[in-house]
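The complex is shown incomplete by one protein chain, all other protein chains being positioned as in the whole.
Chain naming follows the written order as A, B and C, and within any one chain the residues start at number 1.
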Amino acid sequence: MVERIGFIGLGRMGQAMASNLIGAGYALQIYNRTPDKAAALVAQGARLAPHPSQTTEPGGVVITMLSDDQALESVALGKNGFLEGLGPHGIHVSMSTISPALARRLAQHHREYQVSYVAAPVFGRPEAAAARKLWICISGHQAAKQRAHPILQAMGQGIFDFGEEPSAAHVVKLAGNFLLASAIEALAEALTLGEKNGIDRTTLADLFSKTLFACPPYQVYGEMIARNRYRPPGLTVSLGLKDLNLVLQTAATSTMPMPLASLLHDRFLTTIAKGRGDLDSAAVALGVAEDAGLLTRSVRPSISQ
Amino acid sequence: MVERIGFIGLGRMGQAMASNLIGAGYALQIYNRTPDKAAALVAQGARLAPHPSQTTEPGGVVITMLSDDQALESVALGKNGFLEGLGPHGIHVSMSTISPALARRLAQHHREYQVSYVAAPVFGRPEAAAARKLWICISGHQAAKQRAHPILQAMGQGIFDFGEEPSAAHVVKLAGNFLLASAIEALAEALTLGEKNGIDRTTLADLFSKTLFACPPYQVYGEMIARNRYRPPGLTVSLGLKDLNLVLQTAATSTMPMPLASLLHDRFLTTIAKGRGDLDSAAVALGVAEDAGLLTRSVRPSISQ
Amino acid sequence: MVERIGFIGLGRMGQAMASNLIGAGYALQIYNRTPDKAAALVAQGARLAPHPSQTTEPGGVVITMLSDDQALESVALGKNGFLEGLGPHGIHVSMSTISPALARRLAQHHREYQVSYVAAPVFGRPEAAAARKLWICISGHQAAKQRAHPILQAMGQGIFDFGEEPSAAHVVKLAGNFLLASAIEALAEALTLGEKNGIDRTTLADLFSKTLFACPPYQVYGEMIARNRYRPPGLTVSLGLKDLNLVLQTAATSTMPMPLASLLHDRFLTTIAKGRGDLDSAAVALGVAEDAGLLTRSVRPSISQ
Partner (left out) sequence: MVERIGFIGLGRMGQAMASNLIGAGYALQIYNRTPDKAAALVAQGARLAPHPSQTTEPGGVVITMLSDDQALESVALGKNGFLEGLGPHGIHVSMSTISPALARRLAQHHREYQVSYVAAPVFGRPEAAAARKLWICISGHQAAKQRAHPILQAMGQGIFDFGEEPSAAHVVKLAGNFLLASAIEALAEALTLGEKNGIDRTTLADLFSKTLFACPPYQVYGEMIARNRYRPPGLTVSLGLKDLNLVLQTAATSTMPMPLASLLHDRFLTTIAKGRGDLDSAAVALGVAEDAGLLTRSVRPSISQ
């Protein structure tokens, strides 16, 4: 018999992941706040639910892939939320990038309904999601993780287990996003140093991406920054700042400073203040260039629109 | 006929590189301030010169691989320096990590002797040097670079050309070292955030080194920081600070701020202030942990009185 | 006829301020969560109310002087809050250090009850409060500010008007606290630079406090930092961090970076991580000294292993 899964959140990531689940033989009951995003999946055989509560059945599995804490709280705890219907033996596989604090609060809440919370955030862009190449970090109760395992395998190329604490995998996801943002700032300063010394940005980015840092973040961001091309955005500056805020809040809750995260926070904030919030996060490099006196006056208006 | 090359500077890097040149069929005349380092190369057939000036012949090639600006200035311009003997049509292949400012000054000076300055700093640890796996960045006059090319190929796996400006390749080298130090700080903050949230440092480092950042710097530094093992040092904190000072001086000369480099400078400086200058650069992570209230529990009372 | 005033919040500041109001001839109905703090004021003639709601009468004036946002929300909006009883033509004079965001929310809420919100935070320590030497920043509706004016004059030596926007005076208060924390960090770095160069900390602090910076913050903090005496605390590190968080939240809401505030935030956070949260805010100087390798000589070996 085919296992039914509820899937909530059909952005670019969610659609690709849900599609792979259907391809792996799961029956999906899907929900999105704006239902037009569901069309392709419905054509693949998914059933569109009118409310989060109707994606699920008692003891079933619900996956969430939403944009932020508020969206997840709303579908889990709001009116017509999925939690009550899921009930005893149900599992919530929580794959969004959210605050560890919310994960802890939700896990507590879930226990009242005897639902298990499995944290399972992912690394990878929409293309990686489509290719079943996501890296998935998990944490939560052992039995629930085991039940989720084959489902997660249908979406990713590797699963990393961070123990029983429900918030742990979310902390890992934030740490990873922080590393990515750090690489952007480092590349931006390095390429600007090169440019100020007459070195071609593209050649320099190319060197690093083929030698020391032959890994996708440096390759992708190096190219974007070298060419000053920040559209279409992967993760926008505004969403990048949201993540950095979660990083800093988590650090503050843990009573530790993260000076590099603070520096990134300030850099992302000023990028938004200059009107560039909807470009790719790598666009923070424009500020690095401006602080160096580059980007002549005539270029600036077209950039900052 | 076998081409003769002068090779000055026989630290761990220099010895490996010189050995590969001998292996490739070059006749080497070598020099080191402390001659005992030359023994193995002499056994391979190199001739030990008593002074830098005697490593060379008119119109020949001299390679330098020294620890800092002062050492290079001394063998090039000091008493018994190699420059005068090299003379017209000679080439100086300058492979050390030095300041772009010194490169410019030397290049100017070389012109008076009709010697060409070829900047050729390298990326790679001693093991990479031994395996002919260095990445080499070059800049300088076209004809001189061409003549140096086969010699450099005997030492590295790839050569990247940054044009005619003699300082350019040195700026590239500094930019690369800055990226490496940035990765250390980022990893240290990320792993400490994990630890403060109950996540095993080794598992976390392992995740990043197998997924997002599957490249040597994150793999090597991630492992060192996760395990807090900083001996034997690759590049010590003290030498790392030296490089960061060159980065910041070059940035200042270029009239640009590098806030992340400033942060790293302060981090490296405090690591030295705490008596850890001879550990590997990754040991700056100890300060990240201390600032988070880790590592110091037993000693805190006596500190905070 | 004597005007009756409700006064809520009897910490060290509140007690001194309330006492001056009694001295100026006002009849006070006071409230504090822990009533034992009210004894001295009751002896002066104040009436102790069992609930915030009973400090007030229709159309009257209520003053709040509480420790944080939560405390103010509780007495204003919670069960038995003062707001409902105050009603049409009532005035709430809000003197605590709170977030501008809460001020806006409260002001909106007040309008539903036809109560005017007057922001009136103060600068000054408890001794200044006792001496009627507070500086008071106000904002809110003109008529309400006029009515509050004589009451405020009984507590301070100067009133500065920042217009009609209810949150404005609270932003001013946060800006002032940020300036104070900045002076602490600056003094700590300056005195440590002196100490590392053999200069007596006390002589150096004394110079600045008599010449360039002959004003109380530099005099008071300079002395504390020079002598490393951080008890009894004026504003603790923990409360100082609370204020810096409000500063950074307000800046983020305003879409602007405050890199110096970020630096201070990190400094205060690490001071708490090291177990010093209940010392005076000036104790962040201990971390400056430690980062310079001072204070820790005897314990270093056990830390760095």
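The criterion applied here is as follows: contacts are C-beta pairs under 8 Å (C-beta built on N, C-alpha and C of every residue); 3 or more make two chains touch, one makes a residue touch a chain.
Everything quoted here is computed from the prediction, not taken from an experiment.
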Quiz item: Of the residues listed, C:P100, C:G140 or C:G277, which one is in contact with the missing chain?
Solution: C:P100
Quiz prompt | Which residue of C:I63, C:A76, C:L244 or C:L263 touches the chain not shown here | solution = C:L263
Quiz item: If the missing chain were put back, which residues of subunit C would it touch?
Solution: 100, 123, 135, 137, 158, 160, 162-163, 165, 167-168, 171-172, 174-176, 178-180, 182-183, 185-187, 189-194, 196-200, 203-204, 206-208, 210-218, 247, 250-251, 254-261, 263, 291-293
Self-check item: Residues of subunit A in contact with the chain not shown
Solution: 270, 273-275, 287, 290-293, 297, 300-301, 304
Quiz prompt | Hidden partner interface residues of subunit B, rising order | solution = 245, 251-252, 255-259, 262-263, 265-267, 269-270, 272-273
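The criterion applied here is as follows: only the chains that are shown with their structure count from here on.
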Exercise. Look at all chain centres (mean of CA atoms) and spot the one farthest from the centre of subunit C.
Key: B
Practice problem: Count the residue numbers both subunit B and subunit C use at their shared interface, divide by all numbers used there, and answer same if that is over half, different if under half. | Solution: same
Practice problem: Fit subunit A to subunit B on CA atoms, both being copies of the same sequence, and give the resulting rotation angle in degrees, nearest 5. | Solution: 180
Quiz item: Relative to the centroid of every protein C-alpha atom displayed, which chain's own C-alpha centroid is closest?
Solution: A
Quiz prompt | Rounded Å distance between subunit A and subunit C, as computed from the means of their C-alpha atoms | solution = 39
Quiz prompt | subunit A and subunit B, separation of their C-alpha mean positions in angstrom | solution = 37
Quiz item: Between subunit B and subunit C, what is the separation of their C-alpha centroids in Å?
Solution: 52
Quiz item: Touching two or more other chains, which residues of subunit B qualify?
Solution: 291-293
